[in-house]
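All protein chains but one are shown at their positions in the complex.
Chain IDs A, B and C follow the sequence of writing; residue 1 opens each chain.
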Amino acid sequence: MPLDVKPDLKREFDVVGTRPLRPDGIDKVTGRARFGADATAPGMLIGRILRSPHAHARIRKIDTKKAEQLAGVKAIITRDDLPDHSNGERGTYDVLYNCMAREKALYEGHAVAAVAAVSAAVARQALKLIEVDYEVLPHVTDVDAAMKPDAPVIHDNIFTEGVEPKPDKPSNVARRSEFGHGNVEAGFRECDVVVAKSYRTEATHQGYIEPHACLASVSPDGSGELWVCTQGHFMIRNVSAQVLGMEISKLRVTASEIGGGFGGKTHVWMEPIALALSRKANRPVKVVMTREEVFKATGPTSSTSIDVKIGARKDGTIVAAEAVLRYQGGAFVGSWADLGAMTAFACYDLKNVRTVGYDVIVNRPKTAAYRAPSAPMAAFAVESTIDELARKLGIEAIDLRIKNAAREGTRSSYGPTYGPIGIGATLAAAKNHPHMSAPLGKNQGRGMACGFWFNFGGQTCTSLNINLDGTVALSVGTPDIGGSRASMCLMAAEELGIPYEKVRCVVADTSSLGYNDVTDGSRVTFSSGMATILAARDAIRKLCGRAAQMWGISAEAVVWEKGHAKPAGPNAGEFPPLSLKEIAAAAATTGGPIAGHHEFNADGAGVSFATHIVDVDVDRETGATKILRYTVLQDAGKAIHPAYVEGQFQGGAAQGIGWALNEEYIYGEDGRLQNAGFLDYRIPVCSDLPMIDTVILEIPNPKHPYGVRGVGETSIVPPLAAIANAVSNAVGVRMTHIPMSPPRILKALEGRS
Amino acid sequence: MRYEAPVSVEAASTLLSEAPGQSFVLAGGTDLLVRMKGGFVEPDLIVDIKHIAALQEIRLEKDGFVIGAAVPCAALSENAELRKQWPGVVEAANLIGSKQIQGRCTMVGNLCNASPAADSVPALIAAGAKVRIRGRKGTRSAAVEEIPVGPGRTSLAKGEFIEAILLKKRKPRSADAYLRFIPRSEMDIAVVSAGVDLELDKAGAVAAARVALGAVAPTVKLVEAAAAAIIGSKLEDKALQALAEACSAACQPINDKRGTIEFRTKVAGVLARRAAQIAFQRAGER
Amino acid sequence: MIGAKPQGERVRVTLWGSLRSAAEGRDTVEVEAATIRELFSRLGKSYPGLKPFIDRGIAVSINGQIFRDSWSQSIPKGAEVYLLPRIAGG
Partner (left out) sequence: MPGVHVSTTVNGDRLDFVCEPEETLLDCLRDRLGLTGAKEGCGTGDCGACSVILDGRLVCSCLVLGVEAADREIETVEGLADGDHLHPLQRKFLEHAALQCGICTPGFLMAAKALLDHNPSPSEEEIRFGLAGNLCRCTGYDKIVRAVQDAAKELQGD
């Protein structure tokens, strides 16, 4: 842990908190920015992947002979080309298995073979010539169905973890997790009002507009290069090397500009396939997924089935709360239910609370993280139940939340005791917001809900070089997914006391910088930001040392103020301040290059809370819901670049709106995904949404020098429940199944009348 | 695959009649290219008809409008007279896809794609539109509702293609309207839709009506009982109720990823009622 | 360090539900540890059932702050210590 990270809460910032243009902006408005699919290489081949049409099938045989004979085909790989290098390490084996099916195809879209050819047309034709002999097996895609004793068992080596006695039969229930404290049964006995309800949510996709793409080049000597759109190129390097049995140092990975990720690009999907094709063909190979492949073979969330029970006394004090959460993780073991179970009641101060999570395996693509993964579904169930409880108690929904909100010193529902947190502040701001009291029309309703996310830090390394002319080259290892280079430049400039424009930030490749964890967990502004600040302080120490040399005084006698070295006091001597530029210009004669570094485990990310308010209009005759007005109130700790903080709030809300109303994975009886495209997987379009108002609260995180918390994820947590509550207030039906698509709302309305 | 861009309908007809294998007409391509990419069709020949000048025009002749097969839907709304006389048809055509799609897609393409959910088709059928078909032996005309015979299938013979859509001249006190239901505000395929064309008598009562429903059966349905339910009325609540019931009764929809049987059945009536009210108001203002 | 005496104070560690079955059904356990590294090492010895969980990756909350990989992190006297699953993010 670094020492001097305690924030100076009274600090006045010079550039932090302003809204300068982003350094990568011009490239992105002129078409010059290079994303995953935009790279080419001399002699490049095009790779394509053959995928299973079956949800669950044993692969008896793969015959590639005919495809090999097609002119222009340069390499074909199947499971036989990918030996198991996992040494029994389950995580690595699962990545290998997910990249290319082994004994069985576990979901529709599971890769079974891949081709590299001189053109996309030849590669496509070659795929048609590969003959796969499948033995189709019974499948299961529904989370509740997969838990039944008679469900087809997908893996014969999974025995439910976390139950006593240990099961002797394999099942699709990978794990049971339990969190909480107090005595829930006794708590419920104390309650005057208890509300219990069951909910379902359908799977959604992150829906980044850029499909996965990479360009791999591996030489016969085993060294390789990979260009890839990812949230974590160091992770891609390590995992790909492990899967393929390569030495890590021989694989250099460069992160392209990334066209959205939201968690979906924190996993390895097909990069080892591109590397293996390139290795076999001894040519560069580019693999770009189609949108259909993205939907069928990457990143959806869990679909869930959740039971919630909450009890309170007449005065509105919640005494006991309980939830059982079943999350499917696709065809591989995940820990998605853990996160749902941990976050479900995190907004509240509860004496008796218990959550139980079940991680379930089904014949669907491997679940991936999606912005505060697993939290939105749990919040939907809990926050809907809270509103029902408020209705029964005759208390305003916001007042019930304010009364029971967690605060500093509250023992969280997942265990630890909270430090200073922002749930109370967001609720107070919501209560006083003009949106709360604006008039509503007929068939219109207002809803609100709260949300929580942990945020985290992780392994981080940055390097900051002072150039001859006093400008600064900053290297970070976390891909810039939404303007983070601007925030990094702001923090470096703030610390060094130089203008924002004098700092240029690049995302360094894996050979140029130490390891960095993935851009996830809302960690970049927190952890790369903190590493940048600390690297700047390291550079300042060296700059002061150089100034001391130039003055012939001791380094301890020099201080740094507003971009200048100054003698610490009258005893140090009388010297005019030396600017960073002047010290930089003299670097060659004072000891050579000046650089600051920092590498660490960035722990101490601050938990983050949000409250959302939404107005809807429901057409009683069609079940269509229109979002009329939307307000996000969230604690950012400290907003480094407020425009991009607002952008995170708005973007998360929009994704939540899509999830709430229309987005869902629809499976047929055959276990095949029916809507693998943007036509029928309906993410919100521009005309679906109103402006999204934002209120940034700043309750500083004591563990970051500027008080930063993560802001990226929390904003997707409240919308599902906020909209369900608004629909309930508009037309009097409690929707328990997400998405609240028009047929579901109309059915609920008809069922009531 | 061969690509040809003839400059006359005769040349196009010859190409389409004589080519072996699968040949397709390309106008906007917004359905054809999607089907090609999905591997659903592998054309041997594509005949691009956009270089045939006559097919690029909207002409107002003495009997009504002749809309060339290659006219993109965006051009329909740019024609003030067409918009005035056939607002329902233009609205329907302008609901297909995005602005990007509008710049390319055509009503004839929408018709020949033969989807029961095609937006322009219920409006055209309600409007009593006809098509002029070019074959090897000359031209023939047919009612729009005769073209699709099932999802993805048309009654056109090998070598035949539609040259133009014919809309008659608007009578006094008549108007049309089209509504569809989609879950989002744009970019979706109709879950259910309704086109209504009304003609009022001098007293302002409905003298003639045509009601067509989309996405409730394998092909767009012209519902005569629905029309009968409002003829003679001034769309009083009772008549509207009868219209909606007749529409719902005529539905034979399926459950699919876009909607349920119950939803389509109920909402078909709702949309027909709402569209009738719009058409009624428009007709009354003429 | 083999055979070295524990340097730390006794630390009371709260386990999340799924770990309890691996720790003889206890929801809290006590071990002597001054750092997370020592904590994991002693827990693994005293409760071998916890070893696979530790190997797979466990987060530790010390006085409300969650640590994922910082095994050298010291554990202050009387600290509130929770073991938590490693959190994924998006």
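Definition applied: a contact is a pair of C-beta atoms (placed from the backbone, for glycine too) under 8 Å apart; a residue touches a chain by one contact, two chains touch by 3 or more.
All figures in this text were calculated on a predicted structure; none of them were measured in a lab.
Considering the entire complex, the omitted chain makes contact with A, B.
Of the candidate positions A:340, A:647, A:718 or A:739, contact with the unshown chain belongs to A:647.
Listed by residue number, the positions of chain A touching the unshown chain are 19, 21-22, 24-26, 28-35, 37-38, 121, 206-211, 257-262, 288, 290-291, 481-483, 643-644, 646-647, 650-651, 653-655, 677-679, 683-687, 689, 691-692. Where chain B meets the omitted chain, the residues involved are 1-3, 5, 26, 28-30, 33-34, 36-38, 46, 48, 50, 72, 74, 97-101, 103-104, 185-187.
Quick note on the criterion: only the chains that are shown with their structure count from here on.
Per-chain CA centroids place chain B at a distance of 69 Å from chain C. Mean C-alpha position of chain A lies 44 Å from that of chain B. In chain B, no residue touches at least two other chains.
Listed in rising order, the residues of chain A touching chain C in the complex are 1, 161-164, 175-180, 206, 261-264, 266, 335, 338-339, 342, 356, 369-373, 414-419, 454-459, 520-523, 601, 603-605, 703, 712-713. Listed in rising order, the residues of chain C touching chain A in the complex are 14, 16-18, 20-21, 25, 61, 63-70, 73, 80, 82, 84-90. Residue ranges of chain A in contact with chain B, taken from their complex: 621-624, 626, 661-662, 666, 674-675, 679-680, 682, 684-685, 687-688, 741-743, 746-747, 750.
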